[in-house]
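Okay, here's the structure, questions in a sec.
What you see is the complex with one protein chain gone and the rest in place.
Moving on, here comes chain A:
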């Protein structure tokens, strides 16, 4: 067991509470054996890595092993890191490759390169007026208001519902929305990590967000009816 000094704890807290220091600082610290920095990275990225790993394998235990193997590869490889991508992208790329190998071994092939998912609309057509209605293409009925000020973070009890909604998404959508919206990666990072085009990233993200919003809409609707 390691006991962090008060000062180390303060530094770690200030990183996880906000943003990590610049890449060159992170790399230098890891190479120098700075355990607090390594712990910070573990605590900042492992959650998102677990979620992403879970899109490739069938159990949480396998996902945990993938993340563990990834971090071990990071420790071994940091000396040779050349800075051609951000540290975060580098770590996540190792994860994706580890997960793919593992997924193949488990013989669970995720349809990663499945057909482009553009065609279907993200909101059911029945929600809009048809050609014979007064305003074709416009809402039949407005979406019901949610019990939260618009645009704000929803209450805690909704989070369980969101986590369930994420789990139900097709793997590629889940990977993109997890990286973008849960982990806060940029769209460029997501494209690099998952090796997809910007257009594809955008479509997957939009579909995923629309699904999760739809699940929340159902949740609030059910809550209102039973109230």
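Definition applied: contacts are C-beta pairs under 8 Å (C-beta built on N, C-alpha and C of every residue); 3 or more make two chains touch, one makes a residue touch a chain; residues count from 1.
Please note the rule applied: contacts and distances are computed from a predicted model.
Chain not shown in the complex: UniProt lists it as "Putative zinc-finger", one of "ABC transporter permease", "Radical SAM/Cys-rich protein", "NADH dehydrogenase subunit G" or "Putative zinc-finger". The set of chain A residues touching the chain not shown comprises 1-2, 30, 32-33, 35, 38-39, 42-43, 46-48, 50-51, 64, 67-68, 71-72, 75-76, 121-123, 125, 128, 135-139, 142-143, 145-146, 148, 150-154, 158-159, 162-163, 166, 177, 181-182, 184, 187, 202, 205-206, 209-210, 212-213, 216-217.
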